[in-house]
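Working notes, structure below.
A single protein chain has been removed from this complex, and every other one stays in its place.
For reference, chains read A, B and C in written order, and residue numbers begin at 1 within each chain.
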Amino acid sequence: MRILFLGDVVGRAGRELVEARLPKLRARLRIDLAIVNAENASHGFGLAPAMADSLFAAGTDVITLGNHAWDRKELIGHISQAPRIVRPINFPPGTPGAGSVMITLTDGRRAMVINAMGRLFMDALDDPFRAVAELLSRHRLGVTVGAIVVDFHAEATSEKMAFGHHFDGRVSLVVGTHTHTPTSDHRILAGGTAFQSDAGMCGDYDSVIGMAKEPAVARFVRKMPTERLGPAEGEATLCGLFVETDDRTGHATRVAPVRTGGRLSETWPDAA
Amino acid sequence: MRILFLGDVVGRAGRELVEARLPKLRARLRIDLAIVNAENASHGFGLAPAMADSLFAAGTDVITLGNHAWDRKELIGHISQAPRIVRPINFPPGTPGAGSVMITLTDGRRAMVINAMGRLFMDALDDPFRAVAELLSRHRLGVTVGAIVVDFHAEATSEKMAFGHHFDGRVSLVVGTHTHTPTSDHRILAGGTAFQSDAGMCGDYDSVIGMAKEPAVARFVRKMPTERLGPAEGEATLCGLFVETDDRTGHATRVAPVRTGGRLSETWPDAA
Amino acid sequence: MRILFLGDVVGRAGRELVEARLPKLRARLRIDLAIVNAENASHGFGLAPAMADSLFAAGTDVITLGNHAWDRKELIGHISQAPRIVRPINFPPGTPGAGSVMITLTDGRRAMVINAMGRLFMDALDDPFRAVAELLSRHRLGVTVGAIVVDFHAEATSEKMAFGHHFDGRVSLVVGTHTHTPTSDHRILAGGTAFQSDAGMCGDYDSVIGMAKEPAVARFVRKMPTERLGPAEGEATLCGLFVETDDRTGHATRVAPVRTGGRLSETWPDAA
Partner (left out) sequence: MRILFLGDVVGRAGRELVEARLPKLRARLRIDLAIVNAENASHGFGLAPAMADSLFAAGTDVITLGNHAWDRKELIGHISQAPRIVRPINFPPGTPGAGSVMITLTDGRRAMVINAMGRLFMDALDDPFRAVAELLSRHRLGVTVGAIVVDFHAEATSEKMAFGHHFDGRVSLVVGTHTHTPTSDHRILAGGTAFQSDAGMCGDYDSVIGMAKEPAVARFVRKMPTERLGPAEGEATLCGLFVETDDRTGHATRVAPVRTGGRLSETWPDAA
């Protein structure tokens, strides 16, 4: 299965770029499953339902979220009717929406997408290791499901790497989100799981993690709450990851970053 | 000036790789100034003076540190006699050692190396923005000094990007360390400063930020203090950054990652 | 039921005071159930099994713990044979020991003691609200058990007060530990649960939370790891709480601080 994962879409600059480029990306890379983290789509904070619709219309199969899941409160009511929008699985029982979704491709193959959130330097949610392990106890990669992707929305590289190794062999891909910075540590772990600490954001990098520079810098320097944060509006970079899996095992056979537009260096998977 | 910066050297695997490869790297890339962050050289925790000597012998010009600066307590007494070992500048007044060093190349050009530490999700040190600004008020890039490199040892990408923009144009390079994960957001900012959120570690990536996998994963899952952490001992990857600056302005003209060995994808600057 | 709860016993000064005074306290206050938090008994860090034995011999019925539970690693093997030593209930499944214990008094009345740990500014354990609620779903105060005491080991007053209100009416007492500072907010909440944010420590208050002053202050000022922390050895203050419950409802009818010795003001429950 050929999978494309795009990191946190930030504001209008990020949304417009993803929506413009995703159809061509799907074709060029012959993508079977496209997943987009969109927790920052709405002016940097949350995801309005209409924006989710636009991302789906542009070819997104599954949207994942993170700590900004509920910044746009309309999504709380909307998510139970939108199973392809997945929120962190380790929110408390009773939270609207679901932490995973099973997708059936047009050719009948099945893939599962999971969103989980780390806890180091973040809010104290339920244990993401146990929550995902519990879910995986009911799904066998390569047996009951062809591919499993986990968006692990977390701050600390230690927790991300520990998470990757913990599920190595049991899922196809563990990809981090949340830091809004792409890492170049993409690799296939010993057990067959593709891993990258962070996919990076889809947004304007002439910024502070997607937000306009001046007020964001001022917050660190002046420690006053007077600066209003808003997304940077310059040319965005699309940041993501391409993974190909073996349909018999669900393990990754290739992992490569995808990066285009804006201020970062362009990168594409080798033709294959 | 042609500058090589290598990220956090972790344990024996990292040390041996850096010492073996640095001489050839200096030659191949015609390096004028080689800087190595070595806060984790000693079994993952701190830097024994003898290991600093080995890194210098292998061609390191300046060693930088971070939150693990004093894990090997011998360094506290040693550092005042070793001006090319630089500790974070924003430790309190009275801390042994210095937060910056001025280096004169054999051809007479001068470069300054600064080490500073972030505060978001880290210990509450003095303000790194103000500490570096105060130092820079006495040194003019391209006038009194040919190149200025800041190793900003920090956790949060927001603080790192804010730091880069704050000093954009006033220094040649802001490169992050501490997360032990290389980022692919290397670029030259609007004002001429090269930037990369994290250089990545020089160590074994089949690990949790350089530490052996099993005990590190167990700490997240079991929450027991019974596991002893030690560095992973497999084949290491050397991770760093190559920057070329314009000697008249001190601004960066090229920035490119350097990555070789071990489990990450190989990357070299284009020949030029 | 007449209950005495003593806060974190710190080091030799704390242990000796508690062991010397507890027999008389039990008699003077006609105590039915004496509970002692002993996570700092062993030189400030953890609880050696022999020290637990001494505390039991002096009249302790139940020992509770906290984040220092496993600092003395001998306790990990010992705790499963020592059901009256209770560790936080919201450690992960598989953790040795138990998070609660049912005690039968000599006259046949039954009481349950629970230890739980907060998460704000602390390690990300399982949800303590849900863990305790789940346990209480199997025990009805005033029906299946005469009294229920929760030692909520937590840092933040907000989480402590939220915890108290959440279980108001379902337990006899929620008493905080961990800050090593007695609070004077003891009261009976609207639903009948006695509450105090923190019991305070049993230790020498001419200190920094029980540790010798000079090195503890130096850590804040100098930010160097050179200072060794050890418990203060001066005269200790015993800090705790007396609660009387109605045996028919399990609700509190009286709550009063107990404080004697050392540098804090003496306080006793009114005779009744």
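Going forward, contacts are C-beta pairs under 8 Å (C-beta built on N, C-alpha and C of every residue); 3 or more make two chains touch, one makes a residue touch a chain.
Predicted model only: the values in this text are computed from it and were never measured.
S.K.: Determine which one of C:W70, C:F91 or C:F129 touches the chain that has been left out.
M.R.: C:F129
S.K.: Which residue, C:D32, C:D126, C:E155 or C:E244, contacts the hidden chain when the whole complex is considered?
M.R.: C:E155
S.K.: Where does chain B touch the missing chain, residue by residue?
M.R.: 92-93, 119-120, 124-127, 130
S.K.: Mind pulling the chain A residues that touch the left-out chain?
M.R.: 70-71, 73, 76, 91-92, 94-95, 123, 125, 221-226
S.K.: Could you pull out which residues of chain C are in touch with the chain that's been left out?
M.R.: Those residues of chain C that touch the unshown chain are 121, 127, 129-130, 155-159, 161-163, 165-166, 179-187, 189-190, 197-198, 200, 205-209, 213, 216-217, 219-221, 257, 259, 263-265, 267.
As a working rule, only the chains that are shown with their structure count from here on.
S.K.: Is it true that over half of the residue numbers where chain B touches chain C are used by both copies, so same, or is it different?
M.R.: same
S.K.: Between 0 and 180 degrees, and as a multiple of 5, what angle does the rotation take that fits chain A onto chain C by Cα atoms?
M.R.: When the C-alpha atoms are superposed, chain A turns by 180 degrees onto chain C.
S.K.: As a quick test, compute the distance in whole Å between the mean CA positions of chain A and chain B.
M.R.: 29
S.K.: Just the number, please: Cα centre separation of chain B and chain C in whole Å.
M.R.: 45
S.K.: Touching at least two other chains at once: which residues of chain A meet that condition?
M.R.: Where chain A meets two or more other chains at a single residue, that happens at 127, 130.
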